[in-house]
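What follows is chain A.
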Amino acid sequence: MPSREKILNRIRHNLGRGPLSDEAAAAARARIEGHSRNIVPDRTNISAAEKVDLFQQKMEALGGTVTRVSSMDNVAEEVQDYLSSHNLPSKIKMSPALSDLSFEKAPLLEVTEGAADIKDDVSLTPALAAMAESGTLCMASGADTPSTLNFLPENHIVVLKANQVTGGFEDAWDRVRDKFGTGNMPRTVNFISGPSRTADIEQTLIMGAHGPRRLHVVIVEDEPQG
Partner candidate 1 sequence: MSADTETSQEARNVALFVTCLVDLNRPSVAFAAIKLLEQAGCTIMVPEAQTCCGQIAYNSGDRESTKVIATQVIRAFKDFDYVVAPSGSCAGMIKHHYPELFKDDPTMMVEVEELSNRTFELVSFLTDICGFSPDGVSLDKSLTYHDSCSSLREMKVKDQPRQLLGAVDGLEIREAADREVCCGFGGTFCLKYSEISGEMVDNKVNNLLATKADILAAGDMGCLMNIAGRLKRRGEDMKVLHVAEVLAGMGDGPGLAEGEN
Partner candidate 2 sequence: MQVTSRHFKKEAHDALQDAKVQEAFSKVKTGFSVARAERVSELPEFEDLRDSARDLKNHIIEHLDFYLEYFEDQVLLQGGQVHWCSTYAEAREAILKICRDADAKTVTKGKSMITEEMALNDFLAANDIEPIETDLGEYIIQLAEEYPSHIIAPALHKTKDQVTELFHEHHQKYGLNERQTDPQALVNEARSVLREKYVAADVGITGANFMIAETGSTVIVTNEGNGDLTQSLPKTHIAVSSVEKVVPTLEDASTFLRLLARSATGQEMSVYTTFSTGPRRRDDIDGPAAFHVVIVDSGRTELLGTDKQDLLRCLKCGACMNHCPVYQAVGGHTYGWVYPGPIGAALNPQMVGLEEARHLPNATSFCGRCEEVCPVRIPLPKIMRHWREEAFEKQIAPKPERWGVGLWAFFAKRPALYRLATRVGAMTLKALAGKKGRLSKLPLATGWTSVRDLPAPQGSTFMDQWKKQQKRGQN
């Protein structure tokens, strides 16, 4: 008997039943399709502005850095300032998704688009969402958002729109479903909570184990209405 059947039969036999009854299977299927929420921490139950504040506070506590700019037009300049103030190279690898960014105000930056290469020092990517609950970014891979940019370079800069900041993990899943359709996922969804770290040598915390040593989030505040 193939192992698949062996395992499934063993499960059923040891649980003292055959395959689930139609009724029980329908209930389990409905449970999946309903994907209802379990307990969600009350700390996520705050206003949109408070969510952005909480996200920032949590991300900073995790060792990430956060700045806010008033519009997308100011992102390039902020990136340039960040890199120069940290003595980092001005050559950056950018997600194609950000190709509309204007770099006029940041003449020192050398920007190329594409997936990450082992030689890249700095990446610039968008996020799909962020979760105030734990200061976590949510990134989705796609043709114009290669996920290697989140991991390979030593310095990762993320452009996050304030209206992308949600409360808990479940809110981020709603955004993923909005974008990709229920039951569908891109190849990779990354939750990122701060820069890479390890404590594998004598439980001493060291930053920058394999992923980015620095994680910088540029929050683009909401454009004023009207």
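Here is how the candidates were picked: all candidates are chains of the complex that A comes from, given by their letters.
Assume a contact is a pair of C-beta atoms (placed from the backbone, for glycine too) under 8 Å apart; a residue touches a chain by one contact, two chains touch by 3 or more; residues count from 1.
Please read these numbers as outputs of a predicted model, since none were measured by experiment.
Asker: Considering only the touch criterion given at the top, point me to the candidate in 1 or 2 that touches chain A in this complex.
Answerer: 2
Asker: Which residues of chain A touch candidate 2 once you look at their complex with the stated criterion?
Answerer: Of all residues in chain A, those touching candidate 2 are 2-4, 6-8, 10-12, 14-16, 19-20, 24-25, 28-29, 31-32, 35-39, 41-43, 58, 62, 96, 114-116, 118, 134-136, 141-143, 146-148, 150-152, 168-170, 173, 176, 183-204, 206, 208-212.
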